[in-house]
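Dropping the structure in here first, questions after.
Heads up, one of the protein chains got dropped from this complex, but the rest are sitting where they should.
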Amino acid sequence: MTRHASTVTPDLHVPQTVQEAVELLADGAFEVLAGGTWVMRGGIRGEGYADGYVLISKLPDLTRLGWSDQSLVIGAAVTHAQLATFLTGHTRLTGLATAAAKSANPAIRRAATVGGNLSTVDFPAADLVPALLALDAQVSILDVDGERVLDLVDYLASRTTLSPRTLLTHVTVTVPPGFTAQERLTMRSAGDYPVGIVSTNVRIGADGLVEDATIAVGSVEPVARLWPSLASALIGHPLDSAFAMRMAHDLKGEFNARDGIEAAGWYRLQVLPELVARTFRTLEREADLR
Amino acid sequence: MSDSIGKNHPRRDAEDKLRGRTMFTVDTDTGLMLHAALRRSEVPSGRIVSMNLEPARQMPGVRAVVSAPDAPGMYGVMVADHPLFAVDEIRYYGEPLAAVAAETIEQAQAAAEAIEVIIEERPPLLTMAEALAHGAPELHPDWRDYELLAGEGARKGNVSWESTVVRGDVDGAFARDDVTIVETLFRSGRQNQTPLEPRAVIAHVERDRVVITTSTQFPWSVKSGVARMLGIQPADVRVLVPAVGGGFGMKWEMSLEPFAALLARDSGQPVKLVNSRQEEMQTALCRENAEIRIRSAVTASGEIVGREGFVLLDCGAYSGEQPFLASMVTHTLFGSYKLGSARLVSQAIYTNTPPNGAFRACCGTYCVAALERHTDEICAQLDFDRYEFRRQNVLGDGDLGPTGDVFEGDVLGPMLEEMVALRERSTRHQPANDRLLYGTSTTVGTWFILVGPSAATVNLNPDGTATLVTAGVEIGSGSTMQAIPQIVADVLQIPISDVTVREADTDAGGYDGGVGGGRTTVSLGAAGSRAAAEVKRKMLEVAADMLEAAPGDLKLEDGNVVVDGIPSLSVTIKEVAAHAQSNGGPISGSGSFTGTGNVGMVGCAAGHYIGALDLPVFAVHECDVAVDRDTGHVTVLDYRVVQDVGRAINPRAILGQVQGGVIQGLGYALHEEVTFDHLGKSHQQGFETYRVPLAGDAVPVQLEVYEGAPSMGPLGVKGAGEVPILNVAAAVSCAVADAIGRTVSEIPLTPPRVLGLILERDGADVELPHVATVWRDAVVADAQQLLAVAPR
Partner (left out) sequence: MTTELTVNGNLRRVHNPPMTPLARVLREDLHLTGTKLACGEGFCGSCTVFVDGDAKASCLIALGTVAGSSVRTVESMASPRGPLAPVQQAMKDMDAVQCGMCFPGVLASLTALLDEVSHPDRQQVEGALVGNICRCTGYERIVQAVLGIDRTANPADQTGAGA
């Protein structure tokens, strides 16, 4: 795809239906424009623009947000702010709620969409990605050949080859039986991009031991990913932040941490066990409350 | 009676700013104006083989294209080493090569891109260590031929300027067998001012003169600088300055103005030039990075008998402010404490990085940090109490300063005692849990008011109000729009709202040395006060005529001229003003001020623009921190300041300055970082990675103003806006060192850096092998000669 310097002005197409949007995307010349918070920086960053954009943020099919059986369906054009508001009080989705409520800043959260957050390929620190990974979320994508449902893990792996002809339409999350928590570590306490994110989802059995766990890590590697070895190491043990921290410490060598302007790889690795422990401290509190 | 002094007056410019009505330079649109863009270098070092401007000239909308031949001269602060456009040699990434004006900004940018430049690249010298390495090429092979604009300092190769101090027998002091020698290293990074309003200018030509509307702190220097670069008389340049959206020192030197002026002259149209945020990140005249070695010989009773210092300041590709600041190291790094003997070498080094400049309390921030870390290390090694050692050693009345100047008044000592009182009456936060390491610090610092020439005119208007005319700029601190009219209102005994302030205009206001260096309230205040005094004298003469009394029997009171002791005999100021209209003419007064030019002891200081301080200012800061041992995050729990303000004429405005300055200092100490890639391009291209403090990073500062220190300022004031940032890096570094129990020798103390220290990671400790250890070997001047003339 060709990229143009900021002096060439791209077109904006405003389809009325999802089908129309997919057809506009079909020949690969145009890109999706959702909240625009990532796309619009292209001009001043010298990254340039595509020939044209297809605006999807107002399509009713993509802005829905609600329950379907035991699942939460999140339209791709739902904003972070809408998601955070919707999730207030849903104790089993604390991790996702935290991700939606703490990322970026309020003005960005009111514009940035869930679909956009999952589709910004060059952004390792996306908050929603580990939160949704830890929930085993599925994403539905659509192109002129029809709809497909993928595990988020697979979507992340294929993003670069799928786009720009594919439209992410919604994300489906099954409400977990246990509890979730998310921790992000920023360099400035007030907030900025997280240098490490840990999202934890655990189910505790009647004996008080961890029955099942899913742990996802963001911002440490170029793309967020699951941490299955840590999850297995915790199963069968009590919910204990100190133990989780020790296990994380032993297993963190599995990550190939990235160097960035904000922090070097060693630092991201070094703080990873503490982030794991912090999610467990939150879960301990939630378990106590129960 | 006028109640202007000592009261919390609201700011006259606040409401417009809150309504979004204030027009900053970036907001100004003259209609039919052209927009300009600069073509900047994308290599840090190289020779321009050829440059073809023709393609740009052919682009749509282009009206003017200029480059080096259009502006042949050189400019600078102390050394004229800076061409407007790179001439043959490129010395930093971002250096201007050409400028284009076109009908739209997009057209100007496209045309600037289209200029064809062929460059033979050279390996850059990006660090001071590289620039000082044996056999390193000279960035300015012609340095010997450069014109000196102010002062004289030793220079050699990549040492653009050297300042030295020699007082007393340092070798003897260090050789004594009753002393312990303590040495400290310190390294500090750059800090970008990032005012929200970038540098911006609009220029046009009117009656053969260049008229410049610009976002600057120093209109008169823009006037002379533009004239110099355009080869015209300063009288042919007029500079107007609307409200400035923050400066913090970056807008002290001329920057974009000559480009816009050249393009306006060439095109015959108004031209607007505004730096993008990315350009500001790359080319801001940052607070310079510096490297310091300081050592002291201290007796068991806690007397500092000798102190030696070696300081390198990075000036970037052109010397700018740094030769001046090299000498200010003397008064900060070697200030505050009584020293038996002292020897210092401070050098400004050329590197292939963007030029640095002035930033609120300039070199003072890191010099105080280095000094206070050193002081704490002395205390640790000799087992002194950190507070008591300072109380015993700070300069008091009659003590000698670093260059042998005699200090007047006991200030720092009583301020330390005030701090104890402040601490005792404050509530202090305790760290929340045992994963946090707790530390605290007490630091002292010395800075100065950059006194210097200022002129002011006060007109008494027929309606009894006054108009104050100066070239003082309102950069946001309130000094021009609030403090100076307050002083004038006090002299004339009229309400402060009856003093109108003329926005800075070099065609109206007389010379002024710029808003910065904490000087406005002192210098412009003194000039304004004297101008008002002349108005007062003339008013009393007119009133004497009206009341048939002697002028000496009259006084000003509450908008009236009253015969002393006979309140019934009075006329209003308005009546006086009206009477003057037809009897002798309207009343106006002018006033001026400049510093005394203290030089210190003969033979002590070489290469100093300021040999000794005319008007020192002192600060004592304390902070309590909690350090997260798992992540290295530093949380400032409480922050306390005792600041010497001379006299507090508007206490609430002072607290506003202190709060703002301290938080800016926390950014410097903790998370604002400038680093370069292999091309000398800043990694931090915007607020995404350049982390200035946000609301959640701020703490409420507890302030005690210290009044009564000697001051030549009007009503005894000292500037209060610059000093608040002075000690912050010191207070934080000392508190973090206290918390983690390790040597802290570098700022900013980002979480990775602090965690590296806690974990004792390889490379966490600062090593400065290129910073000299032997003074005689370090100086580029003739060391023997310096020693020979120095007072023993």
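Order of writing sets the chain letters: A and B. Residues in each chain are counted from 1.
To be clear about the criterion, a contact is a pair of C-beta atoms (placed from the backbone, for glycine too) under 8 Å apart; a residue touches a chain by one contact, two chains touch by 3 or more.
Just so we're clear, the structure is a prediction, and the values are computed from it rather than from any experiment.
Asker: Specify the shown partners of the omitted chain in the complete complex.
Answerer: Across the whole assembly, the hidden chain touches A, B.
Asker: Based on the whole complex, identify which of B:Val701, B:Leu755 or B:Leu768 touches the chain you can't see.
Answerer: Going through B:Val701, B:Leu755 or B:Leu768 one by one, B:Val701 is the residue touching the chain not shown.
Asker: In the whole complex, not just what's shown, which of B:Leu196, B:Ala300, B:Val774 or B:Ala788 touches the removed chain?
Answerer: Of all options in B:Leu196, B:Ala300, B:Val774 or B:Ala788, contact with the hidden chain holds for B:Leu196.
Asker: Which of A:Leu55, A:Val175 or A:Ala287 touches the chain that is not shown?
Answerer: A:Leu55
Asker: Which residue among B:Ala653, B:Ala739 or B:Ala778 touches the omitted chain?
Answerer: Checking each option in B:Ala653, B:Ala739 or B:Ala778, the one touching the absent chain turns out to be B:Ala653.
Asker: To test your reading of the contact rule: which positions on chain A touch the chain that is missing from view?
Answerer: Looking at chain A, the ones touching the missing chain are residues 9-12, 14, 33, 35-37, 40-41, 43-45, 49, 53, 55, 57, 81, 104-108, 110-111, 190-191.
Asker: For chain B, which residues reach the chain that was dropped from this view?
Answerer: 8, 10-11, 13-24, 26-27, 29, 193-198, 243-246, 248, 276-277, 475-478, 652-653, 656, 659-664, 686-688, 692-696, 698, 700-701
Here is the rule we use: only the chains that are shown with their structure count from here on.
Asker: Where on chain A does chain B make contact in their complex?
Answerer: 5-7, 44-45, 185, 187-193, 261-264, 266-267, 270-271, 274
Asker: Would you tell me which residues of chain B are touching chain A in their complex?
Answerer: 106, 109-110, 113, 276-278, 630-631, 633, 635, 671, 675, 683-685, 688-689, 691, 693-697, 750-752, 755, 759, 761
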